[in-house]
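Every protein chain except one is present and positioned as in the full complex.
Letters A and B name the chains as they come in the text, with residue numbers starting at 1 for each one.
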Amino acid sequence: MSTASITIGHASSERPPLVETLHQWVTTVDHKRLGVLYILYALIFLVFGGIEATIMRIQLIRPHNDFVSPEVFNRMFTMHGTTMIFFAAMPIVFGFANYLVPLMVGARDMAFPRLNAFSFWLSAFGGFLLYFSFLGGDGLYGAGNAPDVGWFAYAPLTSQTFSLGHSTDFWILAVFVSGLGSMGTAINIVATVLCMRCPGMTLGKMPLLAWLNLVMGGLVILSMSPLTAAQLMLLIDRYLGGHFFDAQAGGSAVLWMHFFWIFGHPEVYVLAIPAFAFASEIIPVFSRKAIFGYPVMVAATLAIGFISMSVWAHHMFTVGMTAAGNTFFVLSTMAIAVPTGIKIFNWLATMWGGKIQFRTPMLFCVAFLFQFLIAGLTGIMLSAAPFDWQLSGSYFVVAHFHYVIVGGILFTVFGAFYYWFPKMSGRMYNEALGKLHFWLFAIGFHLTFDFMHIPGLLGMPRRIYTYEPGRGWDIWNLIVTIGVFFQAAGTLVFLGNLLWSKWRGVAAGSDPWDAWTLEWSTASPPPAYNFAVLPEVRSRRPLWDLKHPEDPDWHYE
Amino acid sequence: MSAFSIPVPEHQPQWNLPARGPVAMYCLIAAEAAIFTIFVVAYIFYVGKSATGPQPATVLHAPIFLTVCLLSSSLTIHIAVRSLRKGNVGRFAWWWCGTVVLGGIFLAGTAREWRHLIYQDGLTIQTNLFGTTYYSLVGLHAFHVVMGLGALTLVLAFAIHGDVRPEHSERTEVLSMYWHFVDAVWVVVFTVVYIIGR
Partner (left out) sequence: MRIIKNTVPIFYTAAAAWANPASQPLSPTNIFAPASTPADNISALSFLVLAVTGAIFLTVLCLLSYAIVRFREKPTSGLGEPAQVYGSTQVELAWTVIPVLVIVVLFLATVRVIASIQNATPPPGAVEVSVIGHQYWWEYHYAHSNVVTANELHVPVSNPAHPTPTFLTLLSADTDHSFWVPRLAGKTDLIPNHPNSTWIDPHETGLYLGQCAQYCGVEHAKMLLRVYVQTRDQFDHWLAQQSRPAVASDAVDAGRRTFESIACVNCHTIRGTAAVGKFGPDLTHLMSRDTIGAGAALNTPANLRRWIQNPNALKPGCLMPAMGLSDSQLDAVTAYMETLR
């Protein structure tokens, strides 16, 4: 090592006029600003999706309720699913990836900054297009022209025969356009991780977040395209008189299902793998220990990514595949449980023997471990095809996947917000409000999604705007709806905390958590160029090596 | 607000990572391959299932000449890029131009084939499953040829204007990777549609 060193300072400047600030934000190609744009965009759509869910839950609070008409309800569940997957969860994942990946691999920006901006604005346009559908028809009161075919838009319900007007087209085009944006971002992430790492950072020395986002990018590239292809086919059917999914002409509704789920299943891993990445960065820091079993964590993630492309028809166990077909997908789905379980054990082992600090990010990650475990176990139940023949299409499945996406993914996303908020804003959030958010949201989450399993076991199908009394479902639906209000309260506390802390929070400094990856070596928020001089690393935790020169990681790796 | 001090090494060690252009192009090719795979699967799934209307065996005639043109264009683009890498911009321009011409012949021939199918044989995208899957798959490929030709023509214009220099050889190589992919897809489409499907 040399003796020269550079201290990175934070340049202060006068605030420019508002118009110029807006212009900078709209034309930015800086990965950090695009990351923030993605995240803010996702938060807005998270709130919209939450409102749609609340409307549904109020309608279902008791049997034969008439809070909304069946048409409105059907539009609500379609918009809720489409919004949450494509315009809340994916942008959040891309936002954090955009912000963190270049910083963590010691680069100045993503590989293709202008492609980055273009991809963001494409995806954003997709969201606006989808919500534009509310105008038209009866307008907002009747939920307008919003699509009502369910977020997986099964054929032939989506054909011109059964979906008159343009509501389905809004679904197709909005998702298609944002899918192109997603592919651009995924290409960017892969190119950044493979081509822009700082000197010394071999693939085996990257932070796990970089590895997991690399796998996520690969999955998007391979899995988004089948959906794009299927949507092109659907457009051809609807507007050019094609027969891909036209039963009258010999077309196959099952073909759509295959194509959709070939996208749909890897998609949930696209969302889950970055959630794993957040947990893999937060849990070690707050346990004060290195991640346990880094090589196996990488291998398990690669295995998950690979196997996830072969499990899709477990969404189709009820469509009448042969016994052999069903058996194959049972096997592949059960197989994917093994690397996933390994990851849970590794996180647990990271905490074992540590010195655990229960700050807000860690609270969310510990809850994630508990909840993702349950989600995985209900997944194993669903993987047993005969059991799935009862549970599929029921509220049990709805409870399962919300357990994964809310209890697993959203919880780690909240953890990531609190963990990296100091880096992104330069301020500390309010810890008491953070804990309040956690407890409110956790109580609400469990009220809603624990008890939601029961109506499924008692025979309640999904996507119904009302139900018969006397089926034993009433009390559970009531409890499920009550939980929604706790979650809403928690979310409001969260948003309030973010806003208040952004302007009034205590200055955070560059490394408030005493962490070990490269993003904590630069100012908070980082300057536009990230690092004055590109760092050179010798281990997976470069800052640990600097803070513990007597016991650096590269002795052991 | 100061941050951590990072030591600056005195000598920069050898640190070679792949170039981002080719990596991004490989990713794009993977994504496009996935899209084509879905259309090919649909085509194969529906082979023989059209109850009415023209059938492949009666109306399809393998476009050998067009295939030769398209595959030769892979050769010409390869020679062009190699010439540029060696510094010969003139040779590059000629072979690049040849690629564009061959691609154009392919497109023109496809258009002719389609005109015959539509007006003489009565096969449209609406006619039956064969029509739907045939025009979608071959059309998707033709669309990619059009996109490719657009990019190639732009570079040809730059070359004629004298703006292409040997240091651009990596960029032309990235473009040529796309073109090779388009040709590889044609090999698959040709096999599936004109050989297996008939």
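Here, contacts are C-beta pairs under 8 Å (C-beta built on N, C-alpha and C of every residue); 3 or more make two chains touch, one makes a residue touch a chain.
Because the structure is predicted, anything quoted here is derived from the model rather than measured.
Trainee: Quick check: which displayed chains does the absent chain contact?
Mentor: Spelled out, the missing chain touches these shown chains: A.
Trainee: One chain is left out of this view; which of A:Leu235, A:Val254 or A:Leu433 touches it in the full complex?
Mentor: Residue touching the absent chain, from the options given: A:Val254.
Trainee: Of the listed residues A:Phe132, A:Phe345 or A:Phe401, which contacts the missing chain in the full complex?
Mentor: A:Phe345
Trainee: Would you mind spotting which of A:Ile307, A:Val330 or A:Met424 touches the chain that isn't drawn?
Mentor: Missing-chain contact among the listed residues: A:Val330.
Trainee: Quick one: which of A:Phe134, A:Tyr154, A:Phe306 or A:Trp513 touches the chain that's been left out?
Mentor: Here the residue in touch with the unshown chain is A:Tyr154.
Trainee: With the full complex in mind, choose from A:Met104, A:Leu212, A:Ala290 or A:Met424 the residue touching the hidden chain.
Mentor: Result: among the candidates, A:Ala290 touches the missing chain.
Trainee: What subunit A residues would touch the chain not displayed?
Mentor: 69-71, 74, 148, 150, 154, 156-157, 161-162, 247, 250-254, 287-290, 292-296, 318-320, 322-323, 326-327, 330-331, 334-335, 337-338, 341-342, 344-346, 348-349, 351-358, 366, 369-370, 373-374, 377-378, 380-381, 383-394, 457-468, 470-473, 548, 551, 553, 556-557
Please note the rule applied: only the chains that are shown with their structure count from here on.
Trainee: Using mean CA coordinates as chain centres, what's the gap between subunit A and subunit B in Å?
Mentor: It comes to 34 Å between the two C-alpha centres.
Trainee: Which subunit A residues qualify as touching subunit B in the complex?
Mentor: So the residues of subunit A in touch with subunit B come to 1-2, 4-10, 111-112, 183, 186-188, 190-192, 194-197, 199-200, 217, 221-226, 228-230, 232-233, 236-237, 240-244, 249-252, 255, 259, 262, 426, 507, 509-511, 520-524, 531, 533, 535-536, 543, 546.
Trainee: Across the complex, what residues on subunit B touch subunit A?
Mentor: Interface residues on the subunit B side: 1-10, 12-13, 15, 17-20, 23-24, 27-28, 30-32, 34-35, 37-39, 42, 45-46, 49-51, 124-126, 128-129, 132-133, 136, 140.
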